[in-house]
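Below is the structure I would like to discuss, written out as structure tokens.
One protein chain is absent from this view; the other protein chains keep their places.
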């Protein structure tokens, strides 16, 4: 496939080891991972390259001032139907009050198949419109 | 039915005329409406009478400092599975970024049957747990 | 409408007062309620008149030996896609282990609109097949 | 409410008696029914007044050359997320091959509560977007 | 596993290179792909071997007179619950008016994990009946 055929997933994660695990998992499913190491960087990428990223996979607790809840809100302000997957351990219980509608929370730990299924379901359920 | 059998729905709305319309609609469906005229009052009621209210129906734009998005967040902090229905005209487009998961946005104008169906679906879909 | 156009809902309930409330609610929605006062009677009606009843609305705790869980199992053995609504207070927590798939549990107390929405949703979601 | 607050549902039905039943049912739920007596008339109304109608409720078998399947296809070409409810007796089995995605088939006979729930669910599930 | 245990997925695609990609993806998930290079061939296979194929994965634009929309309609006439996945680039926007109910549209480009998840979800959601 040409570059134009790549499905880029924006992963926001500040732990380098875990970045590698997620990148490999997404790559195994045929996705192209792009890594941001802070919420601020993620929002800059989403705003600077509208239409480039097809889904957001974000840790909730991030270095810097912006957490994953805020990143997802920004993503949905840019595109109200943007697929959002959160990942968290202790903060998973806050999803019901801080998450955006039609998002998925993966409670850590989770298996790679869960991440691929979550991203695929969100991408597949979007009704194509003109 | 005795008082204990009443399903109380907390309606947050600052327009007195519209309060009456919603109260009548909910009453027609067999629900017991309780009216709060500001977000602050709604949160005080939810915190002061835990377990009394079974669902929240809130206008997004409210008098006072607290809007409907914040009321819903508070409700979900108290009970992560609390049923939430938002109502809005211009602000309906913000639901994708500011709404809580598993909530329903009713874009104004809407018909009474839509409100009854929204509240009923949220109450019916809650899996009973011990 | 002629008799052939009637949507008959089988209600299993041994309390005469509550029978009346449910019958009135279903009638208000345009359904035709048929009352059975025990599980044994309900199963006899379902087996004796296959195709006559379009949905089952059953209390969980019933006089006699057969409870609502068993009535629903019999209904699904006759027709695997038969719509089932349970109603219960204390036994609602058992739905996760004793209920049948794709059924709805209404925890008592509930409002009439919840019963109409539950029955309508189950009837509407059945894909018509040849 | 002012005229601007009316939720108009386009009903396509060539039997005058049944028109009246559907109009009354929708009116009871707070909707404003608009009747078209042929598929051709319905498509002309949808094309001539874009944004006026909020949902389509159509019989499948219609007088004239255009059936309900075609009316729904036209409605979805104008607006890909337009809510569609079909009604049919014998032709209900064709829904799986001739219906549009995310539509509801009401097999005749059906109760008024089923029609109100079907229309409300389709209107409520539409995510508001900018 | 013996031959009887194979889950055969009918893939309709006229580009030989893409055929290979899809066949490999489905094989990685444990499915057995069968390739048809035109809509006419696909329909002949579905009619000639009823019960052999468990799902249809079809490109929308095909060589020959029959497009993917028509293939899916034929598949649903043979079996009203047949799982259908469409794949398209430019024609994805027509899914809302030309697709069949309960189908999935994969907008090209898509990742292999999306195809496996789409087919698996459709197969898993079919309620087993007698």
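For clarity, chains are labelled A, B, C, D and E in written order, and residue numbers in each chain start from 1.
Assume contacts are C-beta pairs under 8 Å (C-beta built on N, C-alpha and C of every residue); 3 or more make two chains touch, one makes a residue touch a chain.
Computed from a predicted model, the values in this text were never measured in an experiment.
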item: Footprint left on chain A by the chain that the document does not show; value: 25, 92-93, 95-96, 104-114, 116-118, 121
item: Residue numbers in chain E that touch the chain omitted from display; value: 1, 4-7, 29-31, 116-117, 119-121, 123-124, 127-130
item: Residue numbers in chain C that touch the chain omitted from display; value: 72-74, 76-77, 80-81, 93, 95-103
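Please note the rule applied: only the chains that are shown with their structure count from here on.
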item: Equivalent interface positions on chain A and chain B, same or different at half; value: same
item: Inter-centroid spacing, chain D versus chain C (mean Cα positions, whole Å); value: 29
item: Chain C, residues touching no fewer than two other chains; value: 116-117, 121, 127-130
